[in-house]
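Of the protein chains in this complex, all but one are displayed in their positions.
Moving on to chain A:
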Amino acid sequence: MTTPNPRRVDKPGLLIALALLVLAGLIWQDMSSLQLSSVYGLGPKAMPMVVSIGLAILAVGNAVSAFRGELPERESLRWTPILLIIGGLALLIAFVEFNVGFIPATAVLFACTSAAFGRRAFIIDLVIGLVAGLVIYLLFAKLLTLSLPMGPLERLIGA
């Protein structure tokens, strides 16, 4: 590890500190809306209070290390793969929401992730994903009787 660069302020580090502070505030605000109804000892407010104060202190601690530039160095990153995977997850969620079914949802996620890791065969991966989804569906929904989301395809098999 390299010695920390003392003068550079770490902006993402400051953002993290800010996010922690926001979280602390959120917990505090939510806590204030609770009613005290405990006869003896601690009510439901105590723990949120501790967590909120702790997070606020840690926000300061993180901000200090960001100002000192103490955060570990980060390597360059590429955004395309990240967007592909998150996009795949978003599509999966949409498929579940609109009852397109488990198998197509799985196929899309499989193909998107595979593309994020550098494969250039989206259609083939989509087919692989479909087969994988089908196998998983049969194995888990039929054999282990887990309830997986149904779409037209699943109803066709399930009948």
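Observations, loosely collected:
Following the convention adopted for this analysis, a contact is a pair of C-beta atoms (placed from the backbone, for glycine too) under 8 Å apart; a residue touches a chain by one contact, two chains touch by 3 or more; residues count from 1.
Note that contacts and distances are computed from a predicted model.
The chain not displayed here is annotated in its UniProt record as "Tripartite tricarboxylate transporter permease", chosen from "Succinate dehydrogenase", "Tripartite tricarboxylate transporter permease", "Acyl carrier protein" or "Aspartate carbamoyltransferase".
Although one chain is not displayed, its contacts with chain A can still be listed: residues 1, 12-13, 16, 20, 23, 26-27, 30-31, 34-35, 37-44, 46-48, 51, 54-55, 58, 61-62, 65, 70-72, 74-79, 81-82, 84-86, 88-90, 92-93, 96-97, 102, 105-106, 109-111, 113-119, 125, 128-129, 132-133, 136, 140, 144-149.
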